[in-house]
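The complex appears here without one of its protein chains, the remainder shown in place.
Up next, chain A:
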Amino acid sequence: MSAVGAAVDREEQRLTELDSAVGDADHGANMRRGLTAALVSLEREGPGSPGAVLALVGRRLISTVGGASGPLYGTLLRRAGKELGTEETVDAARLRDALRAGAEAVAQLGSSAPGDKTMLDALFPAVEALGESGTDFAAARAAAEEGAAATVPMRARKGRASYLGERSVGHMDPGAASSALFFAALAETAEASGRSA
């Protein structure tokens, strides 16, 4: 999670620039505010299992980010955390299944599907690219980045960008971009630790 926080810190400006084209220029700032609060909570509460970590971060994002990204990212992580339960160690395949359940919860909450030019266009391909074993982190990172890039020519059907209609075409979706950062951080962490994230 701290790698995600660092990635968002680093890329805040870019996320905000992307949001400036199709939204209201604050996606980077909002995500940074939420992740900073989440990291403080992790430090303070020291949750005992990977599932508890994800659930806590999810709850904090819901209670600090606001906008659409707060509930959507919060639901992604909270649902994934719930799927993992309270076990102290989690293998990669379970993490993949939990992230898939999280992505499905996001789709349901936003009544959205891939192709709508949202974070789902990066999330779903990345989860699938994790593969049978759930360990293909590099492939997931690449799939998320491709998924984000694929939102550029799309016309937004959900969220504030949908109000732009045709004028949303030609801009990357900020939520897909931040989702790609999430998988990039996961890949970096996996590389650094040899396996678990």
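Operating definition for what follows: a contact is a pair of C-beta atoms (placed from the backbone, for glycine too) under 8 Å apart; a residue touches a chain by one contact, two chains touch by 3 or more; residues count from 1.
Everything below uses one rule, namely that contacts and distances are computed from a predicted model.
Q: I want to check something: the complex is missing a chain, and I'd like its UniProt protein name from "phosphoenolpyruvate--glycerone phosphotransferase", "Na(+)/H(+) antiporter subunit F1", "dihydrouracil dehydrogenase (NAD(+))" or "Alpha/beta hydrolase".
A: UniProt lists the chain left out of the view as "phosphoenolpyruvate--glycerone phosphotransferase".
Q: If the hidden chain were put back, which of A:Gly5, A:Gly51 or A:Gly110 would touch it?
A: For the chain that is not drawn, the touching residue is A:Gly110.
Q: So one chain is hidden, and I want to know which residue out of A:Leu72, A:Val90, A:Ala103 or A:Ala129 touches that hidden chain in the complete assembly.
A: From the options A:Leu72, A:Val90, A:Ala103 or A:Ala129, the contact with the absent chain belongs to A:Leu72.
Q: Where the complex has a chain not shown, which of A:Gly23, A:Gly51 or A:Gly102 is the residue touching it?
A: Checking the options A:Gly23, A:Gly51 or A:Gly102, the one contacting the hidden chain is A:Gly23.
Q: In the whole complex, what residues of chain A lie against the chain that is missing from view?
A: These residues touch the chain not displayed: 16, 20, 23-26, 29-30, 33, 62-72, 109-110, 155, 157-160, 162-165, 167.
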